[in-house]
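Of the protein chains in this complex, all but one are displayed in their positions.
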């Protein structure tokens, strides 16, 4: 497949000039194309925010739902039809703020998703309030004395929850980001990619330059199965590690459903429940 | 103060015979008494569940609110009146299930609270469904094929979030539990005590016996400030460590509020805002 | 004319004393022996202790409503008595042990605890109580013993035979009371009902759901709605159903919408507080035009309220919950049969109109049952409404009916794009005011067609009555029996099971009555208010109850007599 196969044609994109989102959409298109995934086999699930508009700018099925709620929607879609490639794609505020509870429990379920978080460390669409990942001291119209909350660390948290794939990427480095995203899609199970993204409109701290200076790639010999090591790497906020920090093979949510124990047919293809079985179930209530 | 000072008198307690909650209330009363805290200076904030009924059985102020929502309520009470001793006290389902998002962000705020979680690894009040901490494979009326979700690990998660005090206690060992709870109350900042608690009515796996066999106390030389070590200890699910795993000094939420920068007076004592200041604020809109 | 159907037996004890086992055993045995039965329970929000009770009515004809009056009371401990005191009348026979009952009138002394201990364990008390009832009602003993054997078949032989003995011991005491003419019960048996079904509202709803093709349920436990989650979870072995306990209600509703999007027939079950949390998701269903079936089992609010009690206090929430304006359907089953058939139908309606369908029940409906002859899983024809998409597929095509053909991803060549923002026909975000209006109008006209096939509200009695009693949902049988008891021909009864949209005949029906009296288990007459908002008609009187208890037949009789 070609990157162009995902082009939607003429559409007005609501992102600001210079925004990292333009790189992210390229990274996504390239990853899908290189993995030869047909647009009609992909479902993007997003919330609300600037990041969450991405599926509109791509040829794909999408469910652009409520702010914060993409993970449960994506989990259910994958469980209902495991043949689809499902990508939950939204911002840091969406996923770690409003949607924090689904982040935790989504990881525990381990559906086979790519969970791509555009982490610009700010609420973009609502004009620049702190997000859970905003750095301490960042001044905004609401955080007038600067952020005082401990920044949320998605990677340590995901590792603490024993997520099956935990990675950080940087959208300014497309080639490497494509590698990470592709791996995450191919990984069977829940795969978090926290994608660092500059927001030139509102985040004056975490700029392209800042990311360049404060990130590094994990060495090839990094042992992704070593949870403690991964945790330690993830705790470092001065130098942000890029790459796949941690992986753990485990059965997927949908894979463990009784409905798929015998056959893989998506639910929609199965038709109604067998009336005789229903009659039997009803008869049981005779005594 | 004496433990009896917290007695509420004749009240019908809704707990089942043999329940760990009876030990927990004793632990709480002893801790408060030993710390000489007057009942009218304490506010318990609970959610809904069997655990959440505890404040009713104790002489104290309480706010028995909604299922899952005790942490934000407690945080606001403490911020509004930092002179109060505030204890958020509820079940594992309440705190880690419905209230999971508040757990994460409550830790990030670091209010000076004791956050006491009765962790019986089950939903008690609603009659025995899995809770986030239920072990894999546990069969319940809803989890008919056994729990398939990765159990939620409150300790690794709290450490991942860099909580300022992270402990696990076991209610079957009151003396040691009192020590831990007292320390948590005295700790300035957010203090999690995950209190292991048998539920004889619904949890047949994690019994008094099971806890005895699967827990151990941290050695005296355990370095609580070593985050990676604490994390490693917390990942071990075969042998559950008891004691204070991790502490980190940091400024509290309320301590960092502008309102307390000059004086500590609780908000209710301050009266209205100064009318002249308001007039000035209004006048600014002349141009 | 005083019209009492059969007798009412109340068994009471602490949570954990096996009152539910008693209820189950006794109603099954009685039904199998040809008695019509009705049962409902009331219980505290706790796991052990407290005071719970179950009422079982036994009759020679169908019996389907709760009564206050207790003919035979068998308390298994003291606490139970205190709570039931207001319901004990001069005609109440109390059966049990003076040791915990103390000095009461009309006592049939049976040292239940002693007898149980003689059998080796106090826990047989409840089975002895079952035996006593069987004896009093002259039940076929072999049948009872057989049933007990099957009931406990998973247990050790020893326990089985002890239970059979317990039944016998109790039976003897009951029969003695009968033989000595202490009591005389003349209830005839009806062989034709032996094959009848006994299932409570919760089970009927979950069976109705599977009959409607439900294959996905995501929910968070909350009394009294959990029964439906449990009973669907239990069916995942036999049927293709995914059942998931969500981390919270918000996740539950969003999962259900994801599941419908991908082609499942999904539902959620919850109670008031959980439903409130789901209203943002409800509004999402409105915007993306997703079908979804939501079971809202009411309990008294506000907030946590009385978690195990009953009320009809969430109608306004069901009608108006969620922000913005979008169509929905609200159904409140009045009978066990309707729990089944209307739930079945709900999946078709949701699918056809692409709207949320709210099934509004309450604790009383969920926990009550009576014998019914049958339920037919194929009576309601299931229709499937999603299409295979072509390359040029647009999810939100403007149509005259307001219904845009619904595709699902992976079926056909089209892309299925749904959006919570206002969107154009393709599903893309728009801020075009004209498109906005077109899409709003399209959504709001979707239910215009609904009226044509809409079931009429149930109507009993004269068409121009002196008094018209209006009811909805779970009060149906209590109203019916109350009107029968009052025995005044000038009283008619109209009953709504489909609440919203309101049947267009409502104004006419109400206008024909001299006086309109509404019965609701809430404090502010929410349905009355809704009728007024729709028709302008104000009900002349209200019969309201909001103590947490269900309406009894007597409650309604008393108030009706005051009102006519």
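Going by the order they are written in, the chains are A, B and C; count residues from 1 in each one.
Methods note: a residue touches a chain if its C-beta (ideal position, glycine included) is under 8 Å from a C-beta of that chain, and two chains touch if they have at least 3 such contacts.
On a predicted model such as this, the values are computed, not experimentally measured, just so you know.
Chemist: Sort by label and list the shown chains the missing chain touches.
Modeler: A, B, C
Chemist: For the chain not shown, which residue from C:48, C:178, C:460 or C:529 touches it across the whole complex?
Modeler: C:529
Chemist: Among A:84, A:104, A:130 or A:267, which one touches the chain that has been omitted from the display?
Modeler: For the chain that is not drawn, the touching residue is A:130.
Chemist: Quickly run down the residues of subunit A that touch the omitted chain.
Modeler: Its contact residues with the unshown chain are 12, 14-17, 48, 50, 66-68, 97-98, 100, 123-127, 129-130, 132, 141-145, 201-202.
Chemist: Extract the touching residues of subunit B with respect to the undisplayed chain.
Modeler: Counting only subunit B, the missing chain is touched by 11, 14, 39-41, 43, 45, 48, 53, 55-56, 59-66, 69, 72-77, 79-81, 83-84, 101-102, 104-105, 257-259, 266-270, 272-273, 275, 277-279, 281-282, 285-287.
Chemist: Spell out, residue by residue, where the missing chain touches subunit C.
Modeler: 44-45, 50, 250, 271-273, 275-277, 279-280, 282-284, 286-288, 300-307, 309, 311, 313-314, 316-317, 319-326, 419-422, 431, 433-434, 436-437, 440-441, 444, 522-524, 526, 529-530, 532-533, 536-538, 546-549
Heads up, the rule we're going with is that only the chains that are shown with their structure count from here on.
Chemist: Ranking chain pairs by how many C-beta pairs touch, which one is first?
Modeler: Looking across every pairing, the one with the most contacts is A-C.
Chemist: Measure off the straight-line distance from the CA centroid of subunit A to the CA centroid of subunit B, and report it in whole Å.
Modeler: Chain centres of subunit A and subunit B, defined by C-alpha means, are spaced 30 Å apart.
Chemist: Report the inter-centroid distance (CA atoms only) between subunit A and subunit C in whole Å.
Modeler: It comes to 41 Å between the two C-alpha centres.
Chemist: Would you mind listing the residues of subunit C that make contact with two or more other chains?
Modeler: In subunit C, 236-237, 247-248 touch at least two other chains.
Chemist: Two-or-more-chain contact residues of subunit A, please, as numbers and ranges.
Modeler: 101, 104-105, 258
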